[in-house]
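One structure is given below, represented as structure tokens, and several questions about it will come after.
Only a single protein chain was left out; the remaining protein chains are all shown in position.
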Amino acid sequence: MSQQSPNVSGPKDNSVILDIRGMRVAVRTDAGDGPVLVDDVSLQLRRGEVIGLIGESGAGKSTIGLASMGYTRRDCYIVGGNIVFGDTDIRAISLDERRELRGPKIAYIAQSAAASFNPAHTLMDQVCEASVRHGVLSRAEARAEAISLFKQLDLPSPETIGSRYPHQVSGGQLQRVMAAMAMVAKPDILIFDEPTTALDVTTQVECLAAFRKLIRGHGTAALYITHDLAVVAQIADRIMVLRRGKMVEFGDSRQILQQPKEEYTRRLVTERVAGHNFVDVNVADQAPILAIDHVSANYPGKPKVIDDVSLEVRKGDTVAVVGESGSGKSTLARVVTGLLPRIAGDVRFNGASLPARLKDRTKDQLRRVQMIYQMPDVALNPQHTLLETIGRPVAFYFNRSREEVRARAAELLRQMDLPESFITRKTSELSGGQKQRVSIARALAAEPDLIICDEVTSALDQLVGEEILRLLKKLQEDLGVAYLFITHDLGTVKRIANKVAVMLKGKVVAGGDTATVFAPPYHPYTELLLSSVPEMRPDWLDEVLAARATGAATTSALLRAP
Amino acid sequence: MRIRGYKVSVTAQIGIVVVVINLFVALFAPLIAPFDQATPVGDAWADPSAQHWLGLDNLGRDILSRLIYGARMSIGLSLVITALSFLIGVISGFAAAVAGGWIDQALSRLVDLLLSMPTLIFAFVILSVLGSALPVLIFTIAILDSTKVFRLARSVAINIVSLEFVEAARLRGEGWWWIVTREVLPNAVPPLTAEFGLRFCFTFLFIAALSFLGLGVQPPNADWGSMVKEYGEMINLGSAAPLYPAGAIAILVIGANFIVDWMLSIHSRGQGEGA
Partner (left out) sequence: MLNLVLQRLGLGVLTLFAASILIFIGTEILPGDLASAILQNSATPESLAKLRLDLGLDRPAILRFFDWLFGVLHGDFGHSLANGRDVLTEIAPRFANTMFLAAYAAIVAVPLAIGLGLLAAIRQGGVFDRLVNVFTLMTISVPEYFLAYLLIKYVAVDLGWFPSLANVTPETSFIDRLYYAFLPMVTLVLVIVAHMMRMTRASVLSVMASPYIEMAILKGLRKSRIVVRHALPNALAPIISVVALNLAYLIVGVVIVETVFVYPGLGQLMVDEVSKHDVPVVQACGLIFAATFILLNMTADILAILSNPRLRQPR
């Protein structure tokens, strides 16, 4: 077997392997020059070093990752700076020479493994392809190497998993297979592009651990791109904070986390840490608004998605329903709203039973429960103006005159901290955060008792989401509206909810005051969830892994329980 | 040139000019045509001259004037049929998408059935019994064509109905009329506009083909398709006569397709790999 990598053995070489100076990437189309995506970014990546690139959407972090391979997406061009790999200037060489670098020298790990694997070929064919095609390894060597990597990455049945097709393997496993695919040719640099973002928290820990083991074991240099500071803290030696294509701050991981120099970095860090103070509201003397009583539901012809769930929301309450994908938390919202009729149990609103079906409910019953959605882009009709969007519930439920509707819509916009002049704009002209504010205004226009918030911050950037949460909090203090908060994010739960229900496979496994549920003694699944949320300490992952190695409640055992 | 902020491609500009000229000619045929369409003005098959730019036909009528009048029949008939097929197709397609359930099933299966046969062949079967009177042509083609409008309208509406703003309207308690007219329709206009252009082209070619085969517009009415049929045999004598009406058909459809192609391209800007 030909071991080509200089990193595995021999004296430690920490020369610069990737030297980016003054990189600029811009959009250019037939219609003219577009925005600059990356503006004057420089970094030196040494052998064996991991640099984290972090920022919100539009920060240019993925563009930097791809440009390091001499690749840009359609209509984007590298317009300035030098990108030097070893002693090769990537911008100066031909497309064919760039192609020779991709795969054997610099390899890429994408966000969505499910989409990045070709459905028509087996995993093994795809894992070995790059190294065989570039003549780095023979087919048999590549196979052996792949199997050894599958083992290192803790994949189940490493000998045979390669003969499967992508759709036959779970998301977390596929993501690890992709890491193996990148590693087979023993590249000098790995580019991780949000590789755990699409995964559930409990799966994310396993992948993070596997990636780190891989990088450290082989001494490979890496760029690790993510929007999550806590994730990058576990894996990167240095962190570069990016915003709108420009570098904000670049420093040692500990320094960035503990003593950020720039205001923007400080906001990112404090926002992440803020999630650890519990909300304490006393609503015990209030009558319940919503009582979900032993409710079960399923989609026609399918097994139960929620099974015997009970829950109570009082005036002024914020009750979080938390769980991973497939836990049934969103289905619960559909049952409360009547979109999916329950098959057993009862839902009572202000003491009276709500009809199971949407169409059997009265206008007043509909008015009292409103909903805010995850994706503000599709939750608002792009063809409607803000006046039409916010004014419609006012006109529909309260039969107001046109002037009154307009006045009320304007007032709601003010409450949302949006300028009144926006009232004639179409919703499609707003930013994501602004759209979410309009969604909130539309819900409040109905003057409801309860608002169901379905993952309302998960499609938004961290700081924008934080503002939305603060706004919701303030509105609750002013108006006394209750929230039923559907979320997968424990940080959000801790920050906003005074009560929580933890869902697993359609059942509520733990529930009560947030402070109680999230304090020992935990339900084992709550403990697993809590311990899986990355914390803002570089040592967090080590501690979790150490604890799990000794602890009785292992991840997989719990998740695989029927 | 820009329309609604979108740059209009060169081909689309050509298309717009072609379509506008054709519509103008069809509208004002009596004012534009140099001669009457039905009156012989010279010898049969006289060659093109300064007076008769395209020459005279088998009965000594001015070919150019007949083309100009033919535009009325060809374009007018196609517009009427396309409009009718849209009326039927969009209403039933939206109804199927919004109502769902057995209404959707019944309409969709019926449309599958009608589309299981080539449209032209099905039209033949019906025309063989009912003959080629204009109302028969209009309704037969409109109904056959509405199946394709139905499919598009249904899938467009289903895509929109699955979006959360429609769910929000349902949760508010809105009735189906509001949902169809205020939530679905405004968002369905762009794809349906492009489809109208495509269906117009199809109908136009279809009716011309029927006329060409002698099964469409019947004498004494004349459209471009029947003119191609009338002049067809002259081609073997080296005359270009049938090419004029056939060319007129081709040019209008090319123009319309150029516009449709541009409309489709702005709604689905493809992605792909960069440099």
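Letters A and B mark the chains as written, and numbering starts fresh at 1 in each.
In the analysis below, a contact is a pair of C-beta atoms (placed from the backbone, for glycine too) under 8 Å apart; a residue touches a chain by one contact, two chains touch by 3 or more.
Values in this document were obtained by computation on a predicted structure and should not be read as measured data.
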Which residue, A:99, A:246 or A:267, contacts the hidden chain when the whole complex is considered? A:99
Which of these, A:42, A:57 or A:116, touches the one chain of the complex that we don't see? A:116
Omitted-chain contact residue, chosen from A:28, A:133, A:216 or A:470: A:133
Pick from A:165, A:398, A:522 or A:540: which residue touches the chain that isn't shown? A:165
Footprint of the hidden chain on chain A, which residues? 66, 69, 71, 73, 98-104, 107-108, 110, 112, 115-121, 129-130, 133-134, 164-165, 167-168
Go through chain B and note every residue touching the omitted chain. 11, 112-114, 116-122, 124-131, 201, 205, 208-209, 212-215, 228, 232, 235-238, 240, 242-243, 246-247, 249-250, 253-254, 256-258, 261, 270-273
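Keep this in mind: only the chains that are shown with their structure count from here on.
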Quick check: how many Å separate the C-alpha centres of chain A and chain B? 48
Complex contact set, residues of chain B against chain A: 7, 163-165, 167-168, 170-174, 182-183, 186-187, 271-275
For a test of understanding, state which residues of chain A touch chain B in their complex under the given definition. 30-31, 71-77, 337-339, 358, 361, 363, 366-367, 369-371, 373, 375, 378-384, 392-393, 396-397, 442, 446
